[in-house]
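What you see is the complex with one protein chain gone and the rest in place.
The block that comes next holds chain A.
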Amino acid sequence: MSRAARTAVLRDAVGLGVAVGLYGVAFGAAADAAGLDPWQALVTSLLMFTGASQFAMVGVLGAGGGGPAAIGSALLLGTRNTVYGVRLAPLLAPRGLARRLGTAQWVIDETTALAVAAPDRGLARLAFLTGGATIYLVWNATTLVGALGAAALGETAQAALDAVVPAAFLALLWPRLRAGAEEPAVARRVALGGAVVALVLTPFVPAGVQVVAAVVAVALAGRPRGAA
C-alpha cells in the first residue's frame, strides 16, 4: 500500500472519529433527559456502541416508554449492522473466534463506510481499525461529557434540552430524505407514515409502544406482495 493512500485513509478515519463527538454529546444529553444517570449513558455507549439504536432507546424511554419498547426500537435500528457485517466479512476476514468477537463490536455505519471506500483490503482493515478506535474513544468520552453537562442544568436549560432532543432526531433523519439519498421519495413517504401512525396511536397505547408499532405498520405496508 502506498504511503499517500495510507495517509488519506488515516486522515478520513480520524476526521470522522472527531466529527461523531458532537453526536456523542447530544446522546449523553438525551440520555440524561430520558432519566439515565451518567454511568448508564456511558455503559450504553461502551456496550451498545451504535448511535441510532442508542438514540432510539433513550428516545422511547424519554417518551415514558417501557423496557420492551425501548429494547425493541434499539434492535430494529441495530439490524442495519447485520447487513454491514455481511458486507464487511469478506473484506476484513477476521480469523478465529476472539478476533471475530472483537471485530463485531465496531461494525457500525461509519466504520463500514470507511472500510468499503478504501481502495484495497489492507487499507480497508486499516480504515476499519483506526476509524473504529477513534470513534469508540471519542464517542464514549463525549457521551460522558454530555450526560454530566446535562445533569447539571437548571429549569430553563432543561426546556432547551427538551427542544434539542427532537431536533437531534430530525438531524439524523434529514440526510435520508434529501435528494441524493437512497430512493428519497420512498424514504419521505415512509417517514411521514411513521410519524402519522405514531401520533395517531399515542392516546391509545402505552407510551413508547406507538414508536415500534409505527415501524411495524410501515414495514408491513411495504412488504413484498404475491410471488414477489
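The working rule: a contact is a pair of C-beta atoms (placed from the backbone, for glycine too) under 8 Å apart; a residue touches a chain by one contact, two chains touch by 3 or more; residues count from 1.
Just so it is clear, contacts and distances are computed from a predicted model.
> Of the candidate names "Cytochrome c oxidase subunit 2", "Phosphoserine phosphatase RsbU", "Peptidase S8" or "Branched-chain amino acid transport protein (AzlD)", which one corresponds to the UniProt protein name of the undepicted chain?
"Branched-chain amino acid transport protein (AzlD)"
> Give the residue, chosen from A:V86, A:A117 or A:L137, that touches the chain omitted from the document.
A:V86
> With respect to the chain omitted from the figure, which of A:A117, A:L137 or A:A167 is a touching residue?
A:A167
> Just the residue numbers, please: which parts of chain A touch the chain that's not shown?
Against the missing chain, chain A presents residues 22-23, 26, 35-37, 40, 43-44, 47-50, 52-53, 55-57, 59-64, 66-67, 70-71, 73-89, 94, 100-101, 103-105, 107-108, 155-157, 159-174, 176-177, 182-183, 186-188, 190-199, 202-204, 206-207, 210-211, 214-215, 218-219, 222-224.
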